[in-house]
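Omission of a single protein chain aside, the complex is shown with its protein chains in their original locations.
Chain naming follows the written order as A and B, and within any one chain the residues start at number 1.
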Amino acid sequence: MVDAVVEPILEVSGLVKHYPLTQGILIKKVIGAVKAVDGVDFTLNKGETLGIVGESGCGKSTVAKMLVNLERPTAGLIKYKGEDITRLGGRALKAVRRNIQMVFQDPYTSLNPRMTVGDIIGEPYEIHPEAAPKGDRRRRVQELLDVVGLNPEYINRYPHQFSGGQRQRIGIARGLALRPEVIVADEPVSALDVSVQAQVINLLDRLQNDFDLSYVFIAHDLSIVRHISDRVGVMYLGRIVEIGKDEEIYDHPTHPYTQALLSAVPVPDPEARERRERIILSGDVPSPTNIPSGCRFRTRCWKAQERCALEVPLLAVPAVFRLVPGPAAHDSACHFAEEKQVVPPEEPTDDLGNGGA
Amino acid sequence: MPEQPFEPDRAIAGTGAGGAMDLATSEAQTLETTPGGPLGTGPAAKPRSLWSDAWRDLRRNPVFLVSALVILFLVVISLWPSLIASGSPLKCDLAKAQEGSQPGAPFGYDGQGCNVYTRTVYGARTSVTVGVCATLGVALLGSVLGGLAGFFGGFWDSVLSRITDVFFAIPVVLGGLVLLSVVTSNTVWPVIGFMVLLGWPQISRIARGSVITAKQNDYVQAARALGASNSRILLRHIAPNAVAPVIVVATIALGTYIALEATLSYLGVGLKPPSVSWGIDISAASPYIRNAPHALLWPSGALALTVLAFIMLGDAVRDALDPKLR
Partner (left out) sequence: MLLEVRDLHVEFRTRDGVAKAVNGVSYAVDAGETLAVLGESGSGKSVTAQAVMGILDMPPGRIGGGEILFRGRDLLKLKEEERRKIRGAEMAMIFQDALSALNPVLSVGDQLAEMFVVHRGMSKKDARAKAVELMDRVRIPGAAQRVRDYPHQFSGGMRQRIMIAMALALEPALIIADEPTTALDVTVQAQVMDLLAELQREYHMGLILITHDLGVVADVADRIAVMYAGRIVESAPVHDIYKAPAHPYTRGLLDSIPRLDQKGQELYAIKGLPPNLMNIPPGCAFNPRCPMAQDVCRTDEPPLYEVDRHRGSACHFWRECLNG
């Protein structure tokens, strides 16, 4: 899906979101801050899918909200086609919103239960009347239903009459209504059953080709992210610790956190699993109100040394790999980056049929 | 191990929006197995909205029809009591005191010798006006203030919460004695004003809470991400999802307002004779309950019927606004 011309559509730099912690009933006093996002940089190219993975509380959903302007960053820039959109308001903001849309995680709360499917998918046209003439809207809504694989006759039904997977399709149709260029999908399949997940992922894949979309795909499931992404960023405690092309991250990870995360992914194959080394991290993620000094992963890292507590590692190609071009030479925020293959390469042919009993 | 109330898998929970509501996808070729009902009849079907669907639903709901008829009847006799009652409610004859049912006075006479039927019919105007106006005032003021506070949060929300706390601390009867004793007008309006003043914090709290709950849903975020204005989000997304508890509490409160009017009248700070109201009659008849129960029964019955009709109406409207119950 990577075209010949690499053209950035979103450029994020130094993105920060701190939520102040306050005390007091009427007069509030700031006593600290939850550092949900603490300096995130990435670019999204046209037609590409950037996966962002991380555990709960790493700030990935907050990044998503800032991308679609649901949260204002404390600091940093989000440039859409070269223009910073974080300080926009009024008409300019509304115009940008047409081009960056979101698909939500929970199909049960992301659709208004008291609106018909037609009203839900048609609402974008009411908010942006210039996007479609009034008489044409109903037809467009039905077209969208068809595009996401639902029967256009369902236009007068209510969300509760649909299953989770179908609701997620409705959410996707709403996101597509204004023909955006970027879709930010925040865990779009994690609330769905396994057999339905695959349907929705295939749909997202197909829509990307048909509508020339760029995706920011946020998830905690590394297998799904690998399936859909061209590039992947791994987040830990409000920062991206490693980012690169999908093979670089999955087959040649250099950051210890990425390696631990990959090794912990359950693989539905007991034999493949026996071939894998497992790294079990000790302890829990520290609180985002009290982030460790230096490298924020050092409290759980088996490689941590004194330097890690003193010096913040930068997200860049580590020095050891700088001179040798190759898949290990990608951005990784670790002082002691070293390549480690965690996911064993695919077996030549793992024939399922001949196993028998 | 603590025993937990346990939810069966989503799909089984009847009304639950489970994975098993079998609308066919494009993958499944069939469309007919839809227990969802008569909706979505064809591509040419008229666009529907929550309100038109709710109205369709209400027109077919017997509970709604009965309660609406009762309320319509009450409104008509409030406007034109002489339609069904002849004579004046103020024409009393002590000689007939406590007499039972007889021609010309189907409900008998009360302790002062007044015609209970005529007084019950004429009392409807005051009682219904007090009940309806106080409820409307309380519901409007309370839900607007509470809703805005819940939606915007922040400083004014804290201020409003403290103000409602203060109002909750005012004892209703004592407050009525103090505030209404300075009023000289013998109309229902000061009484209604007093009820709105003391009643709105209750609704405001409920509205604030349910707006905060509705606000946290992703569909509100989704609308915001589309660029929807605050007023659109409030009116289209939050209000329909937050209004149910307000309707329930407000219709139940309607009865209390009618009764409160009686209490205030009894204490001498509400309406005074020659005004006629169910409240005045109920309190006047209570000392004679052993000798003349009918004098208490008829106005109380009228009050109960009115309250019931409004509660049923409120329930029907609330259910009609919930598509899951169709």
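Operating definition for what follows: contacts are C-beta pairs under 8 Å (C-beta built on N, C-alpha and C of every residue); 3 or more make two chains touch, one makes a residue touch a chain.
Computed from a prediction, not measured in an experiment: that's the story for all the values here.
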Sole residue of A:79, A:94 or A:220 that reaches the chain not shown, by the stated touch rule: A:220
Option touching the unshown chain, where A:196, A:216 or A:333 are the choices: A:196
In subunit A, positions touching the absent partner: 55-56, 163, 165-166, 193-199, 201-202, 205, 220-224, 226-227, 246, 250, 260-262, 264-273, 278, 280-281, 283-285, 343-346, 352-357
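Keep in mind that, in the parts below, only the chains that are shown with their structure count from here on.
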Averaged-CA centre spacing for the pair subunit B and subunit A, given as whole angstrom: 47
Contact footprint of subunit A on subunit B as seen in their complex: 15, 17-27, 31, 34, 36, 39-43, 45, 47-50, 53, 155, 158-159, 162, 217-219, 221-229, 232, 236-237, 240-241, 321-324
Residues of subunit A touching subunit B in the complex: 25-26, 65, 68-70, 93-94, 97-98, 101-102, 104-106, 108-116, 118-119, 123-124, 127-128, 138, 142, 146, 149-167, 171, 174, 178, 193, 196, 199
